[in-house]
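Have a look at the structure below before the remarks.
One protein chain omitted, others in place.
So that you can tell them apart, the chains are marked A and B in the order they are listed, and the count of residues begins at 1 in each.
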Amino acid sequence: MTLRDERVTLAHGGGGKAMRDLIESVFTSVFNPPGMEDQARLMHASLQEPGARLAFTTDSFVVTPVEFPGGDIGKIAVCGTVNDLAVGGAKPLWLSVSFIIEEGCEVALLRRLVASMAREAEKAGVRIVTGDTKVVNRGACDTVYITTAGVGVIPSGRDLDARSIRPGDVALVNHVLGDHGAAILAARGDLMLSTDLESDCQSLGHLMEALIAAAPGTKAARDATRGGLASTLNEMAEAAGCSVELDETALPLRPEVKGVCEILGLDPLYLANEGTLVAFVPEAEAEAALAALRAMPEGQGACIVGRAVPKGNVPVTLRTAFGGTRIVDMLVGEQLPRIC
Amino acid sequence: MCLGIPGQIVAITDEARQMAMADVSGVRREVSLAPVALGPLADLVGAWVLIHVGFAMAVIDAEEAAATLEALRGLGEAQETLEQMAEGAKALEDQ
Partner (left out) sequence: MRYVEEFRDPKAAKALIAAIGRVADQIGATREKPVHIMEICGGHTHAIFRYGLDKLVHEGIEFIHGPGCPVCVLPMSRVDDCVTIAERAGVIFTTFGDAMRVPGTRKSLLQAKADGADIRMVYSPLDALELARRNPGKEVVFFGLGFETTTPSTALSIQQAAREGLTNFSVFCNHITVPEPIKALLDDPHMVLDGFVGPGHVSMVIGVHPYDFIARDYRKPIVVAGFEPIDLLQSVLMVLEQIRDGKAEVQNQYARVVPEHGNPISLAAIADVYERRPRFAWRGLGEIDASGLRIREKYLAWDAETKFGIGYAASPDDEPEGCECAAVMTGRLKPTACPQFGRGCKPETPLGALMVSSEGACAAYWTYGGARVAAE
């Protein structure tokens, strides 16, 4: 199937032949979904195991710019949904994908995004089995938005739940913090900063399996996306019914991320990540967990960042390098660059 | 007020507009050298400056920085001696 157009027009959303050409040429030829029906019909042995549970999640992705160092919106759309499944203890199996495309979007860009999604899906061991596209007027969206939904299986006996976190449990991360947020800020260009930073965008399914194998007592994990580690820990602590104390000296940060934060007056704890999770494990399993994480490419930067403590007045505090303490609050709105 | 941060001038980018590239911990940003351009701009390459809203507002004085830290070092050592003495005294009491 050939598609001659260089840019997407409203005709490609019209339901006719132009649309079919676009879909077949750009999407289905790459994703190769099973069957010809408008639905995926799926079977997996793990679903038949007694006690196995189905996990189902969805997320929408909006990123400016759509291509950035270390990834693109397509890769994030796969990683994000895979990670939502994985940190809940599910083995990701299938994804759906929907594109909202702005009129005028380059077809070549779509092809790159689709190729990137296919690559990441293969790496993560998931299949993209169904999808949809819509085209909207110029200005009605910013280049392209992607929504993915994912289905996975939680094996019998596995129950990750923030409510089971107890004082003494250790909080660990697999990666340095804030790479994605800082890389995107620089990539946007309006602040005229240049760095070699790349987004940490990566799928965490295999890493979670390795973690659980090494530390079967793992209580819960979340990926620290929007709002950064600070917001994620606040959510977890509130669910857990205990507080979390972070250790400032233990927070892993690249010099460039610190640089971006110093220049713009931002706090790296609130910068977004796209391939960084925080997990709580019992103290006795912490060493094994760290070793397992570090043995994987996704977990090279693994370290302990803090621990669960008895419930205090606030969900998350940070012990500073001098032994002072401060609150690590939820983010109010968006972090804005500041001069004062 | 007034977030200011040390960075190193790595290159002059626009002589006429007195612009230069500064490096802050691996992050690069073009800044104006206007406030510190007392001599030839080229002399500022390699200098550490205090950057505020895209302007190099001051050249950081390495000797003054060293002097401040030196004064602290004395204080730090005195503190350690004090702590050791306190520990020594405590050890004696415990005996």
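Worth pointing out:
Simple rule for what comes next: a contact is a pair of C-beta atoms (placed from the backbone, for glycine too) under 8 Å apart; a residue touches a chain by one contact, two chains touch by 3 or more.
Just so we're clear, the structure is a prediction, and the values are computed from it rather than from any experiment.
For the chain left out of this panel, the touching residue among A:E120, A:D200 or A:E262 is A:E262. Touching the omitted chain from subunit A are residues 190-193, 255, 258-259, 262-264, 312-314, 317, 320-327, 329, 332-333, 336-340. Think of the hidden chain as still there; on subunit B it touches residues 1-6, 8, 17, 24-25, 29-30, 32, 34-38, 48, 50, 52-55, 57-58, 60-62, 64-65, 67-69, 71-73, 75-76, 78-80, 82.
The working rule: only the chains that are shown with their structure count from here on.
Separating the centre of subunit A from that of subunit B, both taken as means of CA atoms, is a distance of 37 Å. Against subunit B, in their complex, subunit A makes its touches with residues 186, 191-196, 254-256, 258-260, 262-263, 265, 338-340. By the touch criterion stated above, subunit B contacts subunit A in their complex at residues 1-3, 5, 24-30, 51-53.
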